[in-house]
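What follows is a structure written as structure tokens; I'll ask about it next.
One chain of protein is taken out of this complex; the other chains stay put.
Here is chain A:
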Amino acid sequence: MFALNVISKTLNLPATKSAVNFQILRWRRKPRWVPIAKSKQFRIPQRPVIIEDEQIELKRLFNNYRTQMKSIKRYIVERFVAARAITTDPKDIQRIFDEDFARCNKINDEWNSDIQSKRIEYFENTLEENINLAKESLQKRLELEQFKLEEAEKIVTEQKELSKTFITADNIDEAIERSLANPVDYNFAVDLDGNKFYNKKTL
């Protein structure tokens, strides 16, 4: 707080406004050798006032609680001590070890069998799923191939239709004669109305 006051004074700002982002950490009150402040020397701290009824009730509750806690703690401690009773006889040690191992083994076997059944079920399910998936994809592939074949067929028939007008080695003479008989003159001009003007030569 002192440092903050100094800062606020030097900056000539009110302490409350300059302390927006400050957080004062009071990590200890004062050095141990500093005596009681003069103003606090004869101060009598106020005692908490507890009502008599409340006090009686609290006493009863606390007595009950302590008794219960005592018995609970004793029970737990006894159980704990019994659980870790130590023997030095190697036979006993072996027996305890075997019993513990058998217990653990049983739990382990249970888990293993459980997981095995789950695994079998899982793999069966996934196998079926995979087979279905493969069948589906095969069906799709076949459909696609069929579609492609049909498309190709369509193109071929179109081309066959067109091939009737083709000029081949058989009818080439005929075609030549026909073209000679019907000369086509592309040397014409067109006006805005679409009239064609042939054989007009510009100077």
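Criterion: a contact is a pair of C-beta atoms (placed from the backbone, for glycine too) under 8 Å apart; a residue touches a chain by one contact, two chains touch by 3 or more; residues count from 1.
Keep in mind that, in the parts below, contacts and distances are computed from a predicted model.
Enquirer: When you check the chain that is not on display against UniProt, which of "Autophagy-related protein 101", "Carbonic anhydrase", "Exonuclease" or "30s ribosomal protein s16" does it turn out to be?
Expert: Its UniProt record gives the name "30s ribosomal protein s16".
Enquirer: Out of A:I56, A:I76, A:A134 or A:L149, point to the residue that touches the absent chain in the complete complex.
Expert: Residue touching the absent chain, from the options given: A:I76.
Enquirer: Considering the whole complex rather than only what is displayed, give the residues of chain A touching the chain that is not shown.
Expert: So the residues of chain A touching the unseen chain are 23, 25, 54, 58, 61-62, 64-65, 68-69, 72-73, 76-77, 79-81, 83.
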